[in-house]
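Only a single protein chain was left out; the remaining protein chains are all shown in position.
First chain written, first letter: the chains are A, B and C, and each begins at residue 1.
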Amino acid sequence: MFFASDNWAGAHPKIAQRLFAESGGFAAAYGTSDLDQKIEAKFSEIFERDVAVFFVATGTAANSLSLASVQKPGGISFCHPEAHVAEDECGAPDFFSGARLATVEGVLGKIDPKALTTKVARFPQDALHHGRAAAVTITQATEIGTVYSLAEIDAIATVCKANGLPLHMDGARFANALVALGVSPAEMTWKRGVDILSFGGTKNGCWCAEAIVFFNPEQAKEMHFIRKRAAQLFSKSRFIAAQFDGYFEDGLWLDLARHSNRMADRLRAGIEQASTARLAWPTASNEVFAIISKSAAKTAEDKGAKFYEWPIPESQPELVSGNETLIRLVTSFATTNDDVTGFLACLA
Amino acid sequence: MFFASDNWAGAHPKIAQRLFAESGGFAAAYGTSDLDQKIEAKFSEIFERDVAVFFVATGTAANSLSLASVQKPGGISFCHPEAHVAEDECGAPDFFSGARLATVEGVLGKIDPKALTTKVARFPQDALHHGRAAAVTITQATEIGTVYSLAEIDAIATVCKANGLPLHMDGARFANALVALGVSPAEMTWKRGVDILSFGGTKNGCWCAEAIVFFNPEQAKEMHFIRKRAAQLFSKSRFIAAQFDGYFEDGLWLDLARHSNRMADRLRAGIEQASTARLAWPTASNEVFAIISKSAAKTAEDKGAKFYEWPIPESQPELVSGNETLIRLVTSFATTNDDVTGFLACLA
Amino acid sequence: MFFASDNWAGAHPKIAQRLFAESGGFAAAYGTSDLDQKIEAKFSEIFERDVAVFFVATGTAANSLSLASVQKPGGISFCHPEAHVAEDECGAPDFFSGARLATVEGVLGKIDPKALTTKVARFPQDALHHGRAAAVTITQATEIGTVYSLAEIDAIATVCKANGLPLHMDGARFANALVALGVSPAEMTWKRGVDILSFGGTKNGCWCAEAIVFFNPEQAKEMHFIRKRAAQLFSKSRFIAAQFDGYFEDGLWLDLARHSNRMADRLRAGIEQASTARLAWPTASNEVFAIISKSAAKTAEDKGAKFYEWPIPESQPELVSGNETLIRLVTSFATTNDDVTGFLACLA
Partner (left out) sequence: MFFASDNWAGAHPKIAQRLFAESGGFAAAYGTSDLDQKIEAKFSEIFERDVAVFFVATGTAANSLSLASVQKPGGISFCHPEAHVAEDECGAPDFFSGARLATVEGVLGKIDPKALTTKVARFPQDALHHGRAAAVTITQATEIGTVYSLAEIDAIATVCKANGLPLHMDGARFANALVALGVSPAEMTWKRGVDILSFGGTKNGCWCAEAIVFFNPEQAKEMHFIRKRAAQLFSKSRFIAAQFDGYFEDGLWLDLARHSNRMADRLRAGIEQASTARLAWPTASNEVFAIISKSAAKTAEDKGAKFYEWPIPESQPELVSGNETLIRLVTSFATTNDDVTGFLACLA
């Protein structure tokens, strides 16, 4: 009953096997091998256009270097207050980009397009003292497990275009969002106006497979140097390429995301029916937030369930009553039906 | 006949197998799992004292963050002109540490202690305009395949102590140096006065396994934040831990280094006897630099040998005559006797 | 009728004269002259304890380098949302300190101590992902012209001490706050728990005279290098020292601040009685914020008055009705009674 995070899982056997199979032989280093190039081509195929792809070590690196690539002195990147770049990256986006984050409110973990318009207007391009708008970043799926609809991404992209701002998507849980919406990778990204994507494989069954994807390769020219100077260029880059090779083969990545979402669906359904718990938000991907009685939480922990208590959002101080707690449950490719059944039994 | 670099090899089967075996189950993320802690303990055992260990993604990260951890405004890090930090890291050490490198000459790729004393004296601690000495970094084995003797490290460390400077060792090829000297890890590091070590596993049979080792854990307190802000904290950290687990098991790491050094020995012996080639420098680890006739180089390449032509050092302009070229040959755990025999045959 | 900003004034004649008188002769450069040292001693006298003083070029430099001197990786500096560091310095504090700002609400431009306690608690010292509290900065007088009472500074300092955080005061309008409270420099700073002060002279009658003051000189050791590396060490440093010499002579600085506060008092009194205007906030220093009918604003501008329209605070959207506007009026040593009378006449 490991629901602490999808990064507590290891690697899916097929991906691990593919990596193992790659270990022999020799290949050019630093991302220039045939396998690296095959995977780059695979990304272009998946996204239905020529893309530039850069492997990096962590999701934090993918986000930070993406934002760094579009920065300017005095620039401001706009994100949701609960975004990973704001809450969980120890200032790395600011450090690498030399820019500041400004947060834009919105319900259910998503930036509100009207609030974005208002906020961006406070940072015009000649705002020498105050700072100027430089980029917008959204998280798909969001940090609270919700998913931007295509129309919602359109609305954000419209504000970006009107203000000449590049749009970055933090896709640490890209696949979970994709199968939740049931759309194609192209439909959820560049067809909506997304310029740069942090494409995460780690949380969905890889060991360590994160990529920055530029939908306009022309804009990626500086990234080779930005990445190398950031100490993020792997010598044996094919160890990432091999993971992606297994990840993409026969649509494994989508199957894994469907599995974790399905496990989350079962959790949601069970929680809705439980007397000791209720859903905090209507999530759609592999994260479930439940308001649960403290006694049920204690029972679950005693029986070995792993999960994190979650801070009450500042905007929803009334969310939880005195004898309750807010918890986060994350499913992964490795979550089993028994895990879910076992956890739900604790709520009875 | 792949002699381009030891990072053209994949992963040793035992390490790849150990990683594969780790893929199941769940474990705490971000370096807190039991396996992570087991490996940290293993490092302490190997170095015969309590050490603090930080996994990072690349050797460049290990070097850059090591130097960053001991920097100060206006600080200068001293290195050999051919050091990896100076030549091959795209300015990452400067970027992360906010400090400048100053190079100190010395024959055979090693800092000359007298030259170091002279150079450090130019940067006293109150040199507000010129900058002040902050750290010394040496590479073991060096970039040209030579190895500092214990006495040579002592001499450097003596200068460091006299000037209150921390001593960092770039051990991207630590194991190759260790078995070349036939000493213990402790003898080659903290017993000599080394404070911080970049411990490399990637070039010696791992996929991606680099660690920063602090011999005084008290000095490592800020590194947790330095690493996280540098986007170098792996979520599934155990994928590195597992590689090190295989790497250290039954002394595999030393066996692999002995093998590559032995392959280099055979190359050296063969080149010394060849009429079309000679050794550029008396190297001792798994890198061999040969001055070879252009025709022999052509022959080797035609037969499929992979190696890099190497720039003539500025300090040795006469090294190579007109019909010759300087090449670098690097052996690895995966180099075979047949590879060596085949290459030497090209020189006949 | 120049009320746009106190930095639209030139230099007070006595300060300009003192600077002129200094132009002859020779003196040691880079802050080591006798005059520099005399002024440092003068600061110690004014603050009734040994302080370390660093002249810099701008208030932005004073704030940014102050915060840089107490930073750490992943550190967070806390400030009011309307603070100059947050609103008007183009990200310089983040750039120099490598740290992020977090804003803490509070009415009338002042940080609320309870809100500070709550906010700081979100950034504990081991918050590797979220970031950790590093410093608190308050502005005295605030950006909206109010002044922290001694008790209010005490309350902030208590939170700082409880959390081990250094307290910085942005004193761009230090003198105006001081005479508004009628207390001594020591009472408003280190006796309250302030550790570092940005001491501004420019807005109160100097050309360019800003200083960073450390109340514990031991904590200032790195500042020499931080300042030099930031390109803020003046060669002919005595041109700043001379201004401060004139500034402090016979209490000129306090007289000038009293004058500008008095002019602001007259503006406040006049506005309270005007039918076309009212005060936005009960300010106490040399800044007056008025809600004024658009027609009266037009009249004043037509008659040559200079002032800025001010953005409506996000926290007070109802502040201004449709036919009104919010304006800022700043007085200085150079403001005359006629300027004030002339402006008030426009409101009649």
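Operating definition for what follows: contacts are C-beta pairs under 8 Å (C-beta built on N, C-alpha and C of every residue); 3 or more make two chains touch, one makes a residue touch a chain.
What you are looking at is a predicted structure, and each value in this text was computed from that prediction instead of being measured.
From the options B:Gly74, B:Pro166 or B:Gly201, the residue with contact to the unseen chain in the full assembly is B:Gly74. The missing chain, though absent from the display, is touched by one residue of C:Phe43, C:Phe78 or C:Phe96; that residue is C:Phe96.
Contact with the omitted chain, checked across A:Gly59, A:Gly74, A:Pro93 or A:Gly109, is made by A:Gly74. Here the missing chain is touched by one residue of C:Thr58, C:Ser149 or C:Thr325, and it is C:Thr58. Within the entire complex, the positions of subunit B that touch the omitted partner chain are 73-76, 87-91, 94-95, 98-101, 122, 128-131, 311. Panel shows subunit C; residues 2, 4-5, 7-13, 15-17, 19-20, 22-29, 56-61, 64-65, 89-92, 95-96, 202-203, 207-208, 225, 228-236, 238-239, 306, 334 of it touch the chain omitted from the view.
The missing chain lies against subunit A, touching residues 30, 72-74, 128-129, 132, 222, 224-226, 228-229, 233.
One rule holds in what follows: only the chains that are shown with their structure count from here on.
Shared contact partners of subunit A and subunit B, listed by label: C. Of all chains present, the one whose mean CA position sits nearest the global mean of protein CA atoms is A. Of all chains, C has its CA centroid at the greatest distance from the CA centroid of subunit A. If you average the Cα atoms of subunit A and of subunit B, the two centres end up 34 Å apart. Taking each chain's centre as the average of its CA atoms, subunit A and subunit C sit 42 Å apart.
The set of subunit A residues that touch two or more partner chains comprises 89-91, 95.
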